[in-house]
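A single protein chain has been removed from this complex, and every other one stays in its place.
Moving on to subunit A:
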Amino acid sequence: MTERPPVLSVRGLSVRFLLPGGRRIAAVTDAHFDVAPGECLALIGESGCGKSVLASALLGLLPANAQTAGRALLGDLDLLTADERTLARTVRGRRIGLVPQSPAAHLTPVRTIRSQLEETVAELRGVRGRAALREAAEQAAERAAFPPDHLDRHPHELSGGLAQRAATALALVGGAPLLLADEPTTGLDRDLVDRTVDELRRHVDADGDRALLMITHDLAAAERVADRVAVMYAGRIVELADAQAFFGAQGPRHPYSRGLLEALPDRAFTPIPGLPPELGDLPDGCAFAPRCERTTGACTTLPLLTGSVACHHPVPAVTSEDIRA
């Protein structure tokens, strides 16, 4: 089997915000990753670490004071240099489907779900005629398991789970090869989290050409759905690992990732001491060093992402013999 090209290829992506007074916020620094067809990559990290800025950069939705560097290739198109017209007419909804963080805020409050789905179907697929639109909208709802008897409701009349499905249905209409889910499960209860991520996974598995980039701080959701995990800290990807190894016996190799996992209530339930650094005032060396229990003299220089982890003293990789022993 030949290696298929990745759906999304991010190379050296950096985002800086320029503030009045000459301050610069380093929201994302030098991010490298690929998302392959049929793959789900989960981008995890604490709130405020730059995850959502990365998503906005891919969609060309950064505010005017942002500067970007690097490349983010979706096929042949560089998302960072594409103009607004290209992004609006060919990318958003058509080549990248966005599953938003807060569906209640993403849906139009004054229109029913049916009307929003019909508009989206008409816009993205060129369906015309009242009966055809109605049928296409109902099919779109069905793909996201949205119950047809709720189509005539307004967003405020839906529970969190149904609003999430409505938003997912809208994201799927265009048949985009890349699904970008930005904290799709925040505030949902565990059953709904499981159902939501299972549905996203199903859409990736359905035809094998689609890819899912899921941004989340919910480690349980990431474990359930992801093939690979990228851990972000202070704007940098510090670990990029196979999900099975990351959540399994091997465990994460970066001390920060280990700390995050150990903070879970079904593990040690102990927090990582201290707070993440300010993105406007990052140290020259490893940004995690002040909170790290394994800090050495080497940590005053910046660790590069070598292999799967950006750390001067990662936890050694376990070989397959060690696991069997």
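Basically, a residue touches a chain if its C-beta (ideal position, glycine included) is under 8 Å from a C-beta of that chain, and two chains touch if they have at least 3 such contacts; residues count from 1.
The criterion applied here is as follows: contacts and distances are computed from a predicted model.
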| task | Given the options "Formate dehydrogenase", "ATP synthase epsilon chain", "Peptide/nickel transport system ATP-binding protein" or "ABC transporter permease", say which is the protein name UniProt records for the missing chain. | result | "Peptide/nickel transport system ATP-binding protein"
| query | In the full complex, which of A:7, A:57, A:72 or A:188 touches the chain missing from this view? | reply | A:188
| request: Write down which of A:61, A:275, A:298 or A:317 is the residue touching the left-out chain. | output: A:275
| query | So which of A:42, A:212, A:261 or A:292 would be touching the chain we can't see? | reply | A:261
| request: Write the list of subunit A residues that the hidden chain touches. | output: 45-48, 156-157, 159-161, 186-192, 217, 219, 259-261, 263-266, 269-272, 274-275
